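Okay, handing you the structure first.
Shown here is a partial selection of chains from the complex, left in place.
To keep things simple, chains are lettered A, B and C as they appear, and every chain counts its residues starting from 1.
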Amino acid sequence: MSVEIDLKGLGVIVTASSRGIGFNVARELLKRNARVVISSRSEENLKKALDELSPLGEVYAVKTNLCDQRDLENLVKESWELLGGVGALVWNAGNVRCEPCLLHEAGYDDWVEAAKLHAVAPGYLTTLLVQTWLEGKRKGVLVYLNSVSIKEPMPPLVLADVTRAGLVQLAKSVSRTYGKHGIRAYSVLLGSFDTPGARENLKAVAESRGEIFEETWEREVLGRTPLHRTGGWDELGSLVAFLLSDEAEYMLGSTVVIDGAMTRGINL
Amino acid sequence: MSVEIDLKGLGVIVTASSRGIGFNVARELLKRNARVVISSRSEENLKKALDELSPLGEVYAVKTNLCDQRDLENLVKESWELLGGVGALVWNAGNVRCEPCLLHEAGYDDWVEAAKLHAVAPGYLTTLLVQTWLEGKRKGVLVYLNSVSIKEPMPPLVLADVTRAGLVQLAKSVSRTYGKHGIRAYSVLLGSFDTPGARENLKAVAESRGEIFEETWEREVLGRTPLHRTGGWDELGSLVAFLLSDEAEYMLGSTVVIDGAMTRGINL
Amino acid sequence: MSVEIDLKGLGVIVTASSRGIGFNVARELLKRNARVVISSRSEENLKKALDELSPLGEVYAVKTNLCDQRDLENLVKESWELLGGVGALVWNAGNVRCEPCLLHEAGYDDWVEAAKLHAVAPGYLTTLLVQTWLEGKRKGVLVYLNSVSIKEPMPPLVLADVTRAGLVQLAKSVSRTYGKHGIRAYSVLLGSFDTPGARENLKAVAESRGEIFEETWEREVLGRTPLHRTGGWDELGSLVAFLLSDEAEYMLGSTVVIDGAMTRGINL
């Protein structure tokens, strides 16, 4: 069996994409002939990522602090110029500093940082892109990468879970309000993928419990899915590319779970 | 943009497939190189469907009353022989006789018929296939086509909605229990597709309200989605083929909505 | 703090109420001045239950096989006569025979039994009561007791979970269709309560795994909730009585979870 998706030059912004999930999604989209702008706060990481991705296709980097208004505006503007028009956004975000941290350990600034990163940034980027698409009478697609932990909240991720939960509502709202103008949005809820961030999180958990990392990884990550593995980048890439393609138009507004059946709960 | 999915001879049973949704999904899967068994209670409809589908690929017909135990067992057995092994089931069901009917108009037999068609039949077919796959140490995929009306129940479909709702739980349960054996299941919730059944339902609604059919169709079907159209068979076919493919393995257990954002509610 | 609910003679049918959840709910409602009809297949159990409940208030017993059409019709008719009108139904059901059993172990008859008990019986009872209430221009309340395992399906309960899932849709549908006539319905999803049935289920699980019952109970029941206890009958009784009371009218159609936060998933 084979699935071949050709995005034929679609211009896509992928945020938080110098490493981890964002980076791998950017790579998968490039393989499927998207043209991609990657972004990160770290110039150094961006450069490294760009070097690795450039052989795969047309890719640019725009340094962006997702918690900064001007940077968000610049990301849209510069991407538009670099790509000659932006057709899609794949939203991804890294971890906030205080993470893993429990609710009673958080400060006001931690809450503000989480809200700015996980709600304000994707919200305002959506506003900016929808404005631009409406003005230019162009179609556009938004895919919000999110975590299944918003379905089954995890204590050490509580600030992220509370602030990013609403992206599901955002995708639905955008689709119902602007669908008639060819603007559509989707939520993708990810289970466990093997990223530096996931490993760091689990290491912190393991340390706080005095456990060996591999055992924590086995129990908390692999052992929680019947497939006993993390998700494949090719699988995630196919799914995101499928949602970006015209074939997924009628699915607008929906939430798709890709978690190896890690969550016990149905999604409805 | 293009999405090309090649199912490379995968053997698939599609139930209730002599017309409407089942028929169109069968056709889309044939186009993507699946080998298909279609089924229906009506020999005449089956013959007509077979004539139309045969030019597209390897397709067989097995006459099946989904409310009959022996017929269900025969469907699995005969499909297995015809296809040399069954790799997947795409569950679809027609309407029960008392439909559209309101809750207070239903008789005991109507409830039994709805339960046998919408819960017992897919449940027992799943049991039979899982048994066979476990015994033969083979992989298998189950896709339950269902309606978004299980998210937002519609009064005249109440018997169907109540009895088919649990297919979402079935997909999750199968995936978590048998995922480690390579058996995975999905729910697909459909919005409005242009089928004879949908038109008949709306005609009954229009008549009961003394309305013109086209106006009811416009308001209740087209007007309820921001895209102002019914779903395309190519879109549904792509989605089902994607779920059947190996690329969707990590999505096992999930529910996918394809409804043109007709439902107001988020799915989570 | 205190919660005092007085149902002032409300006539309530509680099904499957000679022991376990149904029995305890009947007792709690009697304490709050409801007048109650209990039912069970077993004449012996009914008699025992009636003896225990009679000192608490006005209570009757109607022998009922919930899988039999005539028995369901008789239950409504006889309860109406005994109570001089039925104001509410609290639906509860016992276990099907093949339970705990895994999906691949079920026979056709097991599926039919589960569907008849968990979908047809509450569906048809609802039809009968709604008919009667509409004809008599009377108000009525339906409370469907269900399990949180429909949110997070449990492999050994799969037949029950698949067939009873739709009661949530039933409550919503009844409320939206007949709410204007004063008929309202609710779903209550129960976590772990200490019943003979729950203990038998866990015993079967423990035996099948070669474990000591107490350890299975500790891990699978107590250990899964942060409160580390099963639910109290007074808590469940208060909740059901609250839903039956006029105070809950505006909550019609909703689903209430009472599970000691056993489920990891949000309910939305």
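The criterion applied here is as follows: a residue touches a chain if its C-beta (ideal position, glycine included) is under 8 Å from a C-beta of that chain, and two chains touch if they have at least 3 such contacts.
What you see is a predicted model, and the numbers here were worked out from it, not measured in a lab.
Colleague: With 3 chains in place and all of them the same protein, how many does the whole complex in this file have?
Modeller: Whole-complex copy count, per this file: 4.
By definition in this document, only the chains that are shown with their structure count from here on.
Colleague: How far is the middle of chain A from the middle of chain C, if each middle is the mean of its Cα atoms, in Å?
Modeller: Spacing between the chain centres: roughly 42 Å.
Colleague: Which positions in chain C are in touch with at least two other chains?
Modeller: In chain C, the residues touching two or more other chains are 150, 153, 266.
Colleague: In the complex of these two chains, what residues of chain C are touching chain B?
Modeller: 69, 72, 102-104, 106-108, 111-112, 114-116, 119-120, 123-124, 126-127, 130-131, 134, 150, 153-155, 158-159, 161-170, 172-174, 176-178, 266, 268
Colleague: Of all residues in chain A, which touch chain B in the complex?
Modeller: Listed in rising order, the residues are 1-8, 10, 150-151, 168-169, 172, 175-180, 184, 191, 225-228, 231-232, 234-236, 238-239, 242, 244-261, 264-268.
Colleague: Using the touch definition from the top, list the residues of chain A that touch chain C in their complex.
Modeller: For chain A paired with chain C, touching residues are 150-153, 263-266.
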